[in-house]
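Mind having a look at this structure? Questions to follow.
As you look at this complex, bear in mind that one protein chain is not there, while each of the others sits in place.
Chain nomenclature is as follows: A, B and C, assigned in order of appearance, with residue numbering initiated at 1 for each chain independently.
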Amino acid sequence: MAKMKAAVFVEPGRIVLEDKPRPSPGPGEALLRVTTTTICGTDVHILKGEYPVAKGLTVGHEPVGVVEALGAGVTGFEEGQRVIAGAITPCGQCSSCFEGHHSQCGGVPMGGWQLGNSVDGAQAEYVIIPNAAANLSPVPEGLSDEQVLMCPDIMTTGFSGAESGKVKIGDTVAVFAQGPIGLCATAGAKLMGATRVIGVDTVPARLEISKQMGADEVIDFQHSDPVDEILRITDGRGVDVAIEALGLQETFERSLRVLKPGGTLSSLGVYSEDLQVPLDAFAAGLGDRCIATTLCPGGRERMRRMMAVVASGRVSLEPLVTHRFRLDEIEDAYELFANQRDGVLKVAITP
Amino acid sequence: MAKMKAAVFVEPGRIVLEDKPRPSPGPGEALLRVTTTTICGTDVHILKGEYPVAKGLTVGHEPVGVVEALGAGVTGFEEGQRVIAGAITPCGQCSSCFEGHHSQCGGVPMGGWQLGNSVDGAQAEYVIIPNAAANLSPVPEGLSDEQVLMCPDIMTTGFSGAESGKVKIGDTVAVFAQGPIGLCATAGAKLMGATRVIGVDTVPARLEISKQMGADEVIDFQHSDPVDEILRITDGRGVDVAIEALGLQETFERSLRVLKPGGTLSSLGVYSEDLQVPLDAFAAGLGDRCIATTLCPGGRERMRRMMAVVASGRVSLEPLVTHRFRLDEIEDAYELFANQRDGVLKVAITP
Amino acid sequence: MAKMKAAVFVEPGRIVLEDKPRPSPGPGEALLRVTTTTICGTDVHILKGEYPVAKGLTVGHEPVGVVEALGAGVTGFEEGQRVIAGAITPCGQCSSCFEGHHSQCGGVPMGGWQLGNSVDGAQAEYVIIPNAAANLSPVPEGLSDEQVLMCPDIMTTGFSGAESGKVKIGDTVAVFAQGPIGLCATAGAKLMGATRVIGVDTVPARLEISKQMGADEVIDFQHSDPVDEILRITDGRGVDVAIEALGLQETFERSLRVLKPGGTLSSLGVYSEDLQVPLDAFAAGLGDRCIATTLCPGGRERMRRMMAVVASGRVSLEPLVTHRFRLDEIEDAYELFANQRDGVLKVAITP
Partner (left out) sequence: MAKMKAAVFVEPGRIVLEDKPRPSPGPGEALLRVTTTTICGTDVHILKGEYPVAKGLTVGHEPVGVVEALGAGVTGFEEGQRVIAGAITPCGQCSSCFEGHHSQCGGVPMGGWQLGNSVDGAQAEYVIIPNAAANLSPVPEGLSDEQVLMCPDIMTTGFSGAESGKVKIGDTVAVFAQGPIGLCATAGAKLMGATRVIGVDTVPARLEISKQMGADEVIDFQHSDPVDEILRITDGRGVDVAIEALGLQETFERSLRVLKPGGTLSSLGVYSEDLQVPLDAFAAGLGDRCIATTLCPGGRERMRRMMAVVASGRVSLEPLVTHRFRLDEIEDAYELFANQRDGVLKVAITP
């Protein structure tokens, strides 16, 4: 049986590169030869044992690759075709999918997230894509692996922050945290017609990139309180949409405090503790506000649209790829990324 | 100068009937002679000093009456006409109103709530309605005062719980608490096409009325945990929409726990403490859920629609009026209502 | 090879019952033993040669049946289970499906309509359901075949007329034509909170059923012009939503003429000629109106919801089944139905 290299969760603190049998696609599935992948903040949670997965599972959920083999019944694709699949691989056929909640496939919270969670993932030489017909999306000619590497997760998640916030032409939008997802939220808000996007972070280098991604103004949380600052520059009006892209109480709460009555708090953060909703910030429940949470939209059409944005040149996410590793160096990549050394934003991993 | 009787907030613990000058309508305003009004839970918060208003303010925000005089520039109405006005009296002309957030008129949280809050209210012989053109709504022929008495607040608020929850045909909806607003939320969910409405309360008499208002099933919170019960009867699927109609941590939290991934928690409660959002109930922010808060929609068109529902016979709220008082007995009415004696749901007050 | 009886399109004017091989389900498919089916107006268009299908095709698209066999990869169902499938059987996996346009599956107009159109249909002893995981929906215990017989097409289509019209609480809705689909549109408008539904038809018996289905008022098009009448009873205001449920110029045009500025014309009709949009009725394109067309929503979740409505007792469509035939009498059934004899609304066909 053919072997392949794969990054495997062994125990909290240890993700190691191991040999595994190369899998074969079952009915409805596809086997991709991975050409580029990356590491996500969620993978770091897995590494640290904060998010539990089965021991022996291959991690990773952001595949760029080439169709190696198609399972029975998969039509419309061909071997050798360059494709990506989203981090979320919904079936398209259950009640949740029919209602448009593809990320909650099967009616289970986060049910659409399979790769590197409930089935073997993409940090490997090969990966099986479930429900291939619903999830494979051909890479347009002329786009490199790195150009589309952010599409499966970071870009679609960040953009969804703006979409779930229902950003409109002329909106003022605050984006709390300018890590990779927050940067994509900034770009997404701009892409939907916001005319004043305010990027908030504590790292000056990220605030610089924030401006490149479309922020009209940036606030360094180290030097001033973003609530005071945002209320000041909006003449007390607050923002139409606040996007939380970190997952902490302090950013969640500030998102609420800068939000105008009638506005939407669009939450992308992965929280790790109970949240507090202060009574005054919540207007005692009478502010006609909405708190929307969104998990990384996936599926082939979504991926097609993300790549269309890249192809159009309207948003370029290549600046986010700050470091490159070979798959056999992935343990080093985790070490760098988990500790956020050397100004890392995202790494590219090439098997 | 003509005098009138009015229920006035004197100090925490004291709302008393006093003589006040009868006001005259300024430009754009109308003077109503109140024929029936009622007491709201919010008025009890004012009485107890939990919600601050100016000393000397006339309280009350649910007027049914007759046009006594029209201010300069108010056209389309005539003296002697029977009308109601909503508890929320938006201007229709500011940015918030233009964006459809009428309850947040002026861009201020709850800014649309003027009567008995920022200006003299309806528990009086006469009341001034601001922005009369936007807020007076003629009572259709054949409807009694008591038939439309719930329209200005309870009914529009309760219905908005279903509307903000975006109830669809075939939905399962849980409504937490079956006080007057929860009962209207139950009726509203049914009116929008829910096929399984689950009413939750601790008072058997309210659960009985809940069934009359359309609940398909009721759960007595005294005898079983509604979370277990709702998950059991929905085969673990949860509800499409959960409506919180009380304003307590325990109902808010349970609303979240019975909500399917992708569902909406529609919150109507007036909270009096910070809320906790438990990490697991919130799916760590990854459940594609929405928490929407709504404050009592007002304005003449809204009132017209509420009265159209009453006139159609599809919903009857007369069962909610359990007690009747003359205006000069209003202190007794407060005593009864504030202490929830004698199975009171709502009182009718007639000057 | 086992045989079965099937109603087959032979040539314009002839649909005949023939023997055909009983099919076997391929991967992802299911074989149903049909227990009850019906004839649709579209089938009559096929019979007359007005809508072209391949010679030899089995017609019919409204199956109630029992799972006889499941193809490879179909899980979650079992042989012997009572199920229905919608007239539209989308894949759930293409771009159109991911965007919620399931009826336009594959990006082709009407692409989701396969049964009795592009593949063999349901007027037979057995029928293959494509994409079974997306399309089989279990019949709740206690519901008879006839109770759910309208779900696959008539009911879902009629309700969608109200849904695409975005009927709101307190709306006035006119439904043009009270055939089976129009009657379901009437019921759907009521189910979504309309308080004044106006049914229009030329057949007194249908107007009677219209009232049973929820119409508050009916207009006999033979005796008065519905435009004059509707404008009169709405004080010139017009209707919030007009539903066209016939497919003729005269009903389409009148729908537009009774529609208020800002309203929605929700069109369900299958037209057979070019439409004219009169300049004045269209307000020269400046009336902020929307004309929405909708094709029969399908898929398992939709069917589940339709059956939930039936199970709730909120809408009963059994009155629509006026005649019953065995499958071997289907040619008689076509004769009756195509000529609209004997007050027929819908027929039940039992193999």
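Here is the rule we use: a residue touches a chain if its C-beta (ideal position, glycine included) is under 8 Å from a C-beta of that chain, and two chains touch if they have at least 3 such contacts.
This one's a predicted model, so the numbers in the text were calculated from it and none came from an experiment.
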When the whole complex is taken into account, which chains on show are touched by the absent chain?
A, B, C
Taking the entire complex into account, which one of C:Gly41, C:Gly269 or C:Gly298 touches the absent chain?
C:Gly269
Check the options C:Cys91, C:Met155 or C:Leu295 and report the residue that touches the missing chain.
C:Leu295
Sole residue of A:Gly49, A:Gly170, A:Pro278 or A:Pro319 that reaches the chain not shown, by the stated touch rule:
A:Gly170
May I ask you to list the residues on subunit C that touch the chain which is not drawn?
96, 99-101, 103-104, 107-111, 237-238, 247, 260-262, 267-279, 282-295
Hidden partner interface residues of subunit A, rising order
159, 163, 168-170, 188, 191-193, 195-196, 216, 304-306, 308-309, 311-312, 314
List every residue of subunit B that touches the chain not included in the displayed model.
26-28, 72-73, 91-95, 97-100, 102, 131, 133-134, 299-302, 304
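What we mean here is this: only the chains that are shown with their structure count from here on.
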Show which chains lie in contact with subunit B and also with subunit C.
A
Numbering shared by both copies at the subunit C-subunit A contact, with half separating same from different
same
If you fit subunit A onto subunit B using only Cα atoms, how far does it have to rotate, to the nearest 5°?
180
Averaged-CA centre spacing for the pair subunit C and subunit A, given as whole angstrom
41
Please output the residue numbers of subunit B that touch at least 2 other chains, ranges allowed.
none
